[in-house]
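One structure is given below, represented as structure tokens, and several questions about it will come after.
Missing here: one protein chain of the complex. Every other protein chain is in place.
Which chain is which? They are A, B and C, in the order written, and residues in each are numbered from 1.
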Amino acid sequence: ADSTDDPSDGSGSDSGTPRRGGRLRAAFAGGGASETLDPHLASLFADAARAKALYDKLADYGADLSAQPRLAEKWEANKALDRWQVTLRRATFHNGKAVTAEDVLYSYRRIADPDQAFRAKASLEPIDLDASRATGTHGIEFVLKRPTAEFPNILAAFGAYIVPADATDFDSEPVGSGPFRFVSFTPGRSALFRRYDDYWEGAPHLDEIEFVVANEESARVNALLGGQVEYAHELNPTTARAHEGKGQIEIVRLRNSAMQGFAMKTDRAPFDDKRVREAFFLIADRQELVDGALSGAGVVGNDLFGKGYEYYAADLPQRAQDLDRAKALLKQAGAENLKVTLDTSAVAAGFTEAAGIFRDQAAKAGVTIDVKMGSKDSYWSDILDSGTICCYRSGAMPIEAHISQRLLTDSTTNATKWHHKDFDALYQQAQSTKDKTERTAVYERMQRRLYTEGGFLVWGFADWILGTARNVKGVEAKAPANSLDWARFDKVWLA
Amino acid sequence: MKGRSRFVLGAAVIGLPLVLALLGPLFAGEPGPRAVSFTLGDGHWLGTDFVGRDVWQQVLHGGRPVVVTALAATALAYLVSLPLGLISALTHRSWLEELLMRPLDVLLAVPSLLLILLVASVFEPGAVGLALLVALANIPDAARIVRAAAAEAASRPAVEALRMQGETWWRIAFGHVGRAILRTLAADAGIRLTGVLYLVATAAFLGVGVAPDAADWAVMVDRNRTGLFVQPWAVVVPALLIVTLTTGSNLLFDAALDRRSGSTRRAGNPRRPGDNRRNGEKVRQS
Amino acid sequence: MNAPVNASTDSPVAEIENLRVEIDGWPLVDGVCLRVFPGRVTALVGASGSGKTTTGLALLGEHPPGARVSGDVRVSGGGPIGYVPQHPAAVLNPARRVGALLHDIARQQVRDLPRAVRRTEARTRVLRSLADAQLSAGETLLHRYPHQLSGGQQQRVVLAQALLLGARVVVADEPTTGQDALTKSRIVDELTAVAAQGIAVVLLSHDLDVVRALADEVLVMYEGRVVESGPTERVWRAPRHVWTRELLARQTEFGNRDGNDGDSDDRTGVPVLHVRDLTARHHRTQVLRVPELGLHAGECLAVVGRSGSGKTTLARCLAGLHRDHDGQVTLDGNVLPRSLRARDRRQLAAVQYVFQDARAAFDEYRPVVDQVARTAVRLRGAEAADAGAEALAALLELGLTEEQAHRLPGRLSGGELQRAALARALLARPRVLICDEITSGLDTVTRRGLLEVLAGLRRGRDDLSVVLITHDLDIASLADRIAVLDAGEMVEQGSVARVLTEPSHPFTKRLLAAAG
């Protein structure tokens, strides 16, 4: 359960001994006046970072997106993998009360409330909360609806924070068990938290952490350069290039943080023909895409999600552009002079750029791509069912979650319309396989299938870029965004 | 002479961007392979842009749409607001004036960016639609300025005299009142042209009309801004071209205004020495 | 007055020597010498366009744009020079109330007074200057905008500015133009008083009566040159130059002329133009009430009255330029629409109005002849070329040259423009021609010529009716009938012979008495 097996290549982590004290100001893009501190409502990075400071989950993702125990000290499954016994560690809320099984059950039931629409509800779906029960103050038995080998991933799900039982108001005086306790909060502007001395993992080094909202990237950079904040989240690759090694600020790149690709709908023409899909795999010049759309800040992809994560099929050969073969495949499929509309939108960094670059690449293989800009605000639901090919991205999550959310017949966000009973069966098999190596083999089979004929053209993995002041130490550089060590301000100190 | 030199200056200033805009595409040639975005060197003498294209090529391609869309939108805005403003300045029926101007105030009350954002995402316009939309956003304001300037000119005795002569509305409105407010209009047009340029660019960024990676100077300025410190040329060159375009067109406007009034002032034939005598003699005879 | 000329004792406050102003190589004035002395009135007389205004402005150091100037203009000791221009409306700021500039001038003068009394002192001075300029109810006028004043009121406001200024030299360009006899005599008194204060007055005028009454010295100008100068008495007694003689001769001859032949009080038949129960308002204040007024075909009606009595307003109601009125105006028994916008071409052509302020009534960007020609094109459907020729002919007829006709309005003298304005109206071949003070800017010779053109027109077309708005009872006497307005009321109307010889209303009597 640790991810620091080799010395970090990043910035100021582990240089010198931690120093106690000081206030760190961290600038994030925020959600405006509608922001809330309700951890179950968290959806933006800013929300997640604030929630992480105030609250804890039972588990969280390590650098390879495997679940690491947090409030849960340990977990154990029965043979059938459908009953899990979780033991809580001795932790206390900011009001001094112990974190108990009741709190956990309250939190999960709140998330699963059918009248509400909390984000983590879908993740908790496998748990039968009515049947699950406390087995003592610190023990819980989770009863699952079906065997789930990856149950700890559920505990680490985005937004599955533990709040005190009966908590309803989170904006005036929220109480959590996280490393920092609430001081003040103005939606859309700032949140100030102070060190919680009794934190179970040891008190943070910082006295105070202040989250400030700055939506514009240049504002975050300027504030950092001008000494108004010490930590700026989410910078442009170009900005990073401009300041990297200049000595003014430190640039931290979180590798493999976001998958970048195109999603082809496999249930409709022209992409219902796997030769066309393969031709598209071969059209992409991945390095050009990474250089152009990500400004070089990333690595090329191999049409599979989760490079570097647990279970990733790293042995498959790296695909490269092969226009002749692509043309030949298109010819075979009777799809010469193919015309397709590529949906894109300014909803994520690099989307419109990638679309333009791919259009030019496709033109060389005789495919005409018409790039269509969609609305930023409804993009994700628009592309779910309509169109044939679209720009796609995904934040870090375990490969298992990626598959269950996007690639099963009954997945709710199956943007590639990948409906294959045998593939679903493989997933079930993996979930009921207790032995890890066997399970790995099953995942490998699934990924091989996706590699040859899947609907995701994954051309790259973007770095997540942070900037910090030079005196900020202890920032973990290996953790993809949204994983445990990302935005962990309890480990950070000011030198 | 002074007017001439200003004319030449204006023409020179506007010449560069205009020539680039009109002839640029002919010399641009085939796009080469993309490079890493925002880099300099490697045969790209103005560096690369946000998606690794050659900036110089983009500059060559990017003038035409700017010039065409912005000019079209500005022209369109005036095409509508000039008659509107003039009608309401020249009418004595206050209900007609209210009928024409008040609905425009409704548009005025919706911030233009919001208007474009909303209308655009509802109707998904193309380049033509965008020009229309941008023109629409400019009409209320232009019409008000026209009306305000024209109202004064329209109340002069000269206009009454024209009416007395049974002059057509058109002649009164465009021939006289229009001429009288030309300077104000020219000043406003210069500003408006620039405003329109960037509204088009903003719209492009929001995904309206122009493609977000279009070769278009205004779009280039907007989209390449992230690289300002790494590769300034991608922003500076198109921005300078826009600045010269608008400055030049305004200089030209001013010079043309001066020349016009100057030349008409000099229009009369030189006075012949005998003229006055004839005048005097005539009186004496009677 | 006419004090003896003793130039040797006083040195001139201002002096012009050998002035030549030329545009495009042709002189507007040439070889003009002028010396003005404190306390004395120097008059410049001469035909319209002879260079009076140009000379007067030169004294202020101002010249037409693009002019080449040679010669000397000296003002001893500097100091401000007051200027009352020929078209006073032009120097009144349309966006400010008329009091604005007056207050600013006064404030300059009271700068050195203690703060506390400054305001009141400035105010007193302004009011005094208005009173000096014969403006009654000056207080209320101060709060009006220039367009809310009558032509004569505008002129007096400008005169008040010059008086307030306390200038050592005042150039008054046609100060009595557009003023009624009563006011005129007061202005004469006022200028006399000004001169008595030791101020030099330069009087540019066509009004020989006023010149004779006021001036100590007269310069007669002809075609840009001073052809004769000398003490007024001498010039009047023994004019040397032929042109002077002509000017003076015409004057006397003119005064004796008897234009009306017979009493027309009891004229019958349907009038061409008929006004019934007319009341006109400016912003709810009623400024005119005419119970009944008829104009017969071929008749000439003079409308007289003091400045501000509503003459222009009456004319504008007839012409359809003033909509804010009640009552009826009929043309041949048919009701005329209240606004000229609603009148058709025939109606427009039938009633034509010649503006009091000729300069403001021309578009400054088009040559005069083109503007004149449009009347024929629009109202009579003439071809553009024919209309142009016709316009040119009309302008030549009225004494302009072909070259002047092609100029922009800004480059014509006041009198020239007024004639152009008349030509413009005449081109419509109107049935009713309303002339608002059209002769006020003209010298006697030209005026006479103009009136003769009018008379000729009437002779040629015996159905042409003329409404002649004037202050000049001499001119009014040329008409068939006279209507007298006093403070917006029509107090008397009747045949010229009757009204001028046996006026019935006390106001008319006073008016006649003042005209002497």
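As a convention for this text, a residue touches a chain if its C-beta (ideal position, glycine included) is under 8 Å from a C-beta of that chain, and two chains touch if they have at least 3 such contacts.
Here is the rule we go by: contacts and distances are computed from a predicted model.
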Quiz item: Of the options "ABC transporter permease", "Thiamine pyrophosphate-dependent enzyme", "Molybdopterin synthase sulfur carrier subunit" or "ATPase", which is the UniProt protein name for the chain that has been left out of view?
Solution: "ABC transporter permease"
Practice problem: Mind giving the shown chains that are in contact with the missing chain? | Solution: A, B, C
Self-check item: Residue, one of A:78, A:95, A:135 or A:186, that touches the chain absent here
Solution: A:186
Exercise. Would you indicate which residue among C:35, C:184 or C:322 is in contact with the undisplayed chain?
Key: C:322
Quiz prompt | Positions on subunit C contacted by the hidden chain, ascending | solution = 60, 62, 80-83, 85, 90-96, 100-101, 104-105, 108, 145, 147, 158, 161, 165, 282-284, 316, 320-323, 339-341
Quiz item: Which subunit B residues would touch the chain omitted from the figure, given the whole complex?
Solution: 2, 89-90, 92, 98, 102-103, 105-106, 108-114, 117-119, 121-122, 141, 144-145, 147-149, 151-152, 154-156, 159-160, 163, 183-184, 186-188, 190-191, 194-195, 197-198, 201, 221-222, 225, 228-229, 235, 239, 242-243, 245-247, 250-251, 254, 258
Exercise. May I ask you to list the residues on subunit A that touch the chain which is not drawn?
Key: 25, 27, 31-36, 43, 114-117, 119, 121-122, 186-190, 210, 212-216, 218-219, 222-223, 225-226, 228-229, 374-378, 380-382, 384, 393-394, 412-413
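Heads up, the rule we're going with is that only the chains that are shown with their structure count from here on.
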Quiz item: Could you name the chain whose CA centroid falls nearest to the centroid of all protein CA atoms?
Solution: B
Practice problem: Just give me the whole-number Å value for how far the CA centre of subunit A lies from that of subunit B. | Solution: 48
Quiz item: subunit B to subunit C: how many Å between their CA centres?
Solution: 45
Quiz item: Counting only residues that touch at least 2 other chains, which ones in subunit C make the list?
Solution: none
Exercise. Could you check subunit A for residues that touch two or more other chains and list them?
Key: none
Quiz item: Which positions of subunit B touch subunit C when the two form their complex?
Solution: 92, 152, 155-158, 160-168, 171, 175-176, 179-180, 261, 264-273, 275-280, 282-284, 286
Quiz prompt | Complex contacts: residues of subunit B adjacent to subunit A | solution = 31, 33-38, 50-52, 121, 205-208, 211-213, 225-227, 229-230
Practice problem: Can you check the complex and tell me which residues of subunit A touch subunit B? | Solution: 217-218, 236, 238-239, 241-242, 288, 291-293, 295-296, 345-346, 352-353, 355-357, 360, 371, 373-376
